[in-house]
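With one protein chain held back, the other chains of the complex are shown just where they sit.
As written, the chains take the letters A, B and C, and residue 1 is the first residue of each chain.
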Amino acid sequence: MVPRYARPEMTAIWSTENRYRIWWAIEVFAAEAMGEIGMIDADDAKTIRKAYDDNVLGEIDVPAIDAIEAVTKHDVIAFLTWAGEKLGPERRWLHQGMTSSDVLDTSLAVQLTQSADLLIKGLEELLDVLKRRAHEHKLTPTMGRSHGIHAEPTSFGLKLAQAYAEFDRGLTRLKHAREEIATCAISGAVGTFANIDPRIEEHVAKELGLQPEPISTQVIPRDRHAEFFATLAVVASSIERLAVEVRHLQRTEVLEAEEYFSPGQKGSSAMPHKRNPVLTENLTGLARMVRAYALPAMENVALWHERDISHSSVERFIGPDACITLDFALARLTGVMDKLVVYPERMQKNLDKMGGLIHSQRVLLALTQKGLTREDSYAIVQRNAMKVWDSDGELKLLNLLKADDEVAAKMSEEELEALFDLDHHLARVDHIFSRVFS
Amino acid sequence: MVPRYARPEMTAIWSTENRYRIWWAIEVFAAEAMGEIGMIDADDAKTIRKAYDDNVLGEIDVPAIDAIEAVTKHDVIAFLTWAGEKLGPERRWLHQGMTSSDVLDTSLAVQLTQSADLLIKGLEELLDVLKRRAHEHKLTPTMGRSHGIHAEPTSFGLKLAQAYAEFDRGLTRLKHAREEIATCAISGAVGTFANIDPRIEEHVAKELGLQPEPISTQVIPRDRHAEFFATLAVVASSIERLAVEVRHLQRTEVLEAEEYFSPGQKGSSAMPHKRNPVLTENLTGLARMVRAYALPAMENVALWHERDISHSSVERFIGPDACITLDFALARLTGVMDKLVVYPERMQKNLDKMGGLIHSQRVLLALTQKGLTREDSYAIVQRNAMKVWDSDGELKLLNLLKADDEVAAKMSEEELEALFDLDHHLARVDHIFSRVFS
Amino acid sequence: MVPRYARPEMTAIWSTENRYRIWWAIEVFAAEAMGEIGMIDADDAKTIRKAYDDNVLGEIDVPAIDAIEAVTKHDVIAFLTWAGEKLGPERRWLHQGMTSSDVLDTSLAVQLTQSADLLIKGLEELLDVLKRRAHEHKLTPTMGRSHGIHAEPTSFGLKLAQAYAEFDRGLTRLKHAREEIATCAISGAVGTFANIDPRIEEHVAKELGLQPEPISTQVIPRDRHAEFFATLAVVASSIERLAVEVRHLQRTEVLEAEEYFSPGQKGSSAMPHKRNPVLTENLTGLARMVRAYALPAMENVALWHERDISHSSVERFIGPDACITLDFALARLTGVMDKLVVYPERMQKNLDKMGGLIHSQRVLLALTQKGLTREDSYAIVQRNAMKVWDSDGELKLLNLLKADDEVAAKMSEEELEALFDLDHHLARVDHIFSRVFS
Partner (left out) sequence: MVPRYARPEMTAIWSTENRYRIWWAIEVFAAEAMGEIGMIDADDAKTIRKAYDDNVLGEIDVPAIDAIEAVTKHDVIAFLTWAGEKLGPERRWLHQGMTSSDVLDTSLAVQLTQSADLLIKGLEELLDVLKRRAHEHKLTPTMGRSHGIHAEPTSFGLKLAQAYAEFDRGLTRLKHAREEIATCAISGAVGTFANIDPRIEEHVAKELGLQPEPISTQVIPRDRHAEFFATLAVVASSIERLAVEVRHLQRTEVLEAEEYFSPGQKGSSAMPHKRNPVLTENLTGLARMVRAYALPAMENVALWHERDISHSSVERFIGPDACITLDFALARLTGVMDKLVVYPERMQKNLDKMGGLIHSQRVLLALTQKGLTREDSYAIVQRNAMKVWDSDGELKLLNLLKADDEVAAKMSEEELEALFDLDHHLARVDHIFSRVFS
């Protein structure tokens, strides 16, 4: 976790304090259920639950717990020792028949679920911004490019609608991913419920808003977590895509849009004129990180037998790092897109740049429809197009075509001119918007 | 693709011939739709469709198409040139207003969908085997291990039920992944439908069993493919988990199960006695590969502007390699699990190995329930357990506990003996099975 | 391996035939050494060696060997069975005291060494081309860009010199990597030389041009291979860098250089005017693949105990795939750079584009040297620079500065004009070239 790429709400989820509070809740809810089913003294169980409701823990004394762990070398035991002191003799019921992983894995599930909720919220905010800006620029003509080369016109709104659709898929995926990791396991040392009634798991799950894990082996199976982090990696890849788009648009030679640049900001310590797309470049890097975290999550799946603990160190890194970084990245991207400065006149300038080459395909089609073979049409258009290209847009395709005998034999000047109409390319924007936003 | 890790049906999906046949179908269905909406001559369109139904293409002459491509350096044009020769003049309508990616991306969607169907079938077959064998060994007692160390007893059926549940999640994920990539895009050079009516896309989609891509930019957005290959990677990780389990079980010192070893087979060229878990070791390696393919798929997402073609070479590798390898791995794992030789008596031997230490937790709990603090109970059990441990299982925990005054003060010998009952650990297998298999 | 991304010489290294021929050499050289040290009959050993020198194997009958392997399920035994038939009774000495891995691992070392040699050759050819073109454009002024934004002028030769220096480092790394994997292990079932004299290993190593592996455990340790494939991945990343540079330069709005476009070539099936940087886009994708292969190579390191065989399937993929793909990519990049069409006049046009903003830093420095604080200088330059920026380069920085009173108070017009001299930026090209190319 890098503090400058972290927001407080997500960071709090991954704090030691939050972790301990979740452990406490799990232990208490488990004791409560044990009391209900007669596994432990019912009154003691109620006392424990009441202590929880009265928040007897108060401030979590992390250093004190650390000090105990330094001796026991066992984190759950250390916490329970500390927390038990807040209770009377009923403390002896805590953790009855449970194993550390019951607490740790369920606790991680809660943290991941809380994180997923924030990420979902973050994605929804991004979608709102993209939707607004897409509609704002629904019919702003801009160059469509394949291979970085001018292709045919499109609208800037369509670019944003594409991003909207992509992140909307991300939202669906993230909701699936949330379901994947929202399970609770309190099933004992190897998952047999040998010393712990399944009703305890069911009660704790319910209190925490989780589903009982159908079958666990001390641990919740790690394919769930792998799926979760893989999903984050895919969302991060979509962030990279939009970030790269903005970076391209802000290039000096393109300059169709710019990240908002606040008055006091310095772009370069050496070159005062520079306004750099540093936020989207930063997002490109953050995406690489979130993507990288998916791999160790997948390697974590093949734990030995009923479990080993190799996954734990990995999750201490990627749990917070992936969630916090993606949360930050979503918010940063939302900010960038919200304030993105768009230059429609520059878009038009770029559209006009290549002497009308962007209309070449329509001419090609029209010639074919006039009865020429595709091959002949292609050759005619290409020979004229290449002249325009070589002139760096000084020559205009429309003029050359008008002067081309083979074209003239098939088409009037009016017909030709109609093929160079920009609006033609935006005629179906409405249709596409209705597909995306309805 | 490595031939020895490939099955014919999946390999055929990724053959050049299949690819060309799909291209042909797309071009024909597109022409058909164009005829219907009056974009091209209606009779010509019907002629083209009829030619398709009559299979005029016959054998695909791959070398001939390659030869054309060597000149044009463009694969779709090369194919169309060759295929066009099977038609009359109506050939000129082929590919009208379309761009190569309309064909290539939709074609890839078909191949991935076909692949997903095979993978789903493969997973279902694996699930069948796991279910059968889980029920067969539902109550076969076996050692549960955490950290590779004996923990508490479980049943071999539970191990298999866990695998079943995990692959069942994989099946759900794979079905989602199939939906992700089952889209069709015929939207023109930058996705505006400027020169191609959206109804064409809708018709082709319907004929091919796909959904129209709501918004494309010449290409189908690559987050879909990233999600697809990430899902394959997660399934592969689950394969690795079960493979590693089998490898552990087959270790000389454990030997609770073995891969089936056919009569003529040689385990080692040098050591005649060896029977090695080579299939599951192989699966471990294959899982690494399928996992690796997810990464470039994610890097493919951030194409430049409306598209670049950097994804294409990646997909020529990972399309076949990930699908073929995972298909093979699923089948191999199914075979391994189907014929796995299980040694219940050896499981029992291992259960008996550590002098009853595996029952230590029950004793701990019982002492606590008799009124000792958790700390005291732990200390009592641990001091006896350590003696057993140090004796390598020669000393028996039950005997030591009977002789321990502090224990004797709390519990009769009968009570102690009851705690060493193996069946206790299997009491909830039914409950868990009902969670997993119902 | 994807045939279209493969060159014949590298492909041949990874052919089944080459693999068998290397096995044969290993077995023969081992037998020869056994004869020399009296482990087997000396005359028989000479007979075997003579058979090798006489090439008794002739054509390798792969299907016949496959058929044997289908029964034995063991590849080395299958090959030896087939090859043994070419010998008389001396065949019984083949593979004495050896284990399959002695053959397989040493064979892989030979293939990787052969591959490394080709890759080194490929890198050297690329370096030649880069050196030539760097000198050709040593003083061709071009825009230097940070963040995609115009920064200060540089020369196109410097861009190429940077690439040269980077690939020259790649060459050094590749030579190290070659050394890493050029070892031979013939040390028996667990590497103790229990049944095989170390002199055999030494002899085989010498004959094959390898070093004896100081300590092996049936297998050559896989950290060597991990290092090798990681090095390939780093070289691939450098390929990506230069490929991305070319793609940027070929953008319609930049167009300072273009991949060579052969006369018959079609850029787009739909848009006749397009000339796309498809080769460098392709290289971007290929780099992703070579990078991906490094991961499973690293996961291969942690084999169980003296070895397991999980690495083998991985290496059947990545051995050929990484080497063949990188070899192809190096050659393709060499071709691209060799024929790259460079447009110096367009570079000048782009240099002139932003109204002289690229000289802003020199003005900033000059003002500071005239006694202004850095902060004041920055403010003065920035306020003028922003006007130029907002005018899209219509206003000229030099003119604005001349008209700025605070500037005029410090500097004459002549002094200002001198700061706008392009040659200033190329004054140290010679120095840098001498660093890189000497």
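Just so it is clear, contacts are C-beta pairs under 8 Å (C-beta built on N, C-alpha and C of every residue); 3 or more make two chains touch, one makes a residue touch a chain.
Computed from a predicted structure; not experimentally measured.
Enquirer: Using the touch definition from the top, which of A:I309, A:A379 or A:L395 touches the missing chain?
Expert: If we include the chain that is not displayed, A:I309 is the one touching it.
Enquirer: Decide which residue listed in B:V388, B:M411 or B:L426 touches the omitted chain of the complex.
Expert: B:V388
Enquirer: Which of C:G144, C:P344 or C:G393 sits in contact with the chain that's absent?
Expert: C:G144
Enquirer: Using the touch definition up top, pick the residue from A:D223, A:E245, A:E281 or A:D327 that touches the left-out chain.
Expert: A:E281
Enquirer: In the complete assembly, which of A:L87, A:L249 or A:L295 touches the absent chain?
Expert: In the full complex, the listed residue that touches the missing chain is A:L295.
Enquirer: By the contact criterion defined above, which parts of chain C meet the unshown chain? Give residue numbers in ascending order.
Expert: Residues 92, 94-97, 144-148, 151-155, 158-159, 161-162, 165-166, 169-170, 173, 176, 180, 188-195, 198, 212, 214-218, 221-224, 226-227, 230-231, 233-234, 237-238, 240-241, 243-245, 248, 284, 287, 291, 294-295, 298-299, 301-309, 361-362, 365, 368, 373-374, 424-429, 431-432, 435-436 of chain C touch the chain that is not shown.
Enquirer: By the contact definition given up top, give the residues of chain A that touch the hidden chain.
Expert: So the residues of chain A touching the missing chain come out as 1-2, 4-5, 71-74, 76-77, 80, 95, 97-100, 188-189, 247, 262, 264-266, 268-271, 276, 278, 281-282, 284-286, 288-289, 291-293, 295-296, 299-300, 304, 308-314, 316-318, 321, 325.
Enquirer: By the contact definition given up top, give the residues of chain B that touch the hidden chain.
Expert: Touch set of chain B with respect to the missing chain: 143, 145-152, 247-248, 250-255, 266-268, 270-278, 281, 295, 299, 346, 350, 353-354, 357, 360-361, 364, 378, 381-382, 385-386, 388-389, 392, 397.
The rule is short, and it goes like this: only the chains that are shown with their structure count from here on.
Enquirer: Centroid from C-alpha atoms only, then distance chain B to chain C, rounded to Å. What do you get?
Expert: 32
Enquirer: Among the residues of chain B, which are close enough to touch at least two other chains?
Expert: Within chain B, the residues that touch at least two other chains are 95, 97, 188-189, 284, 291, 295, 299, 304, 308-309.
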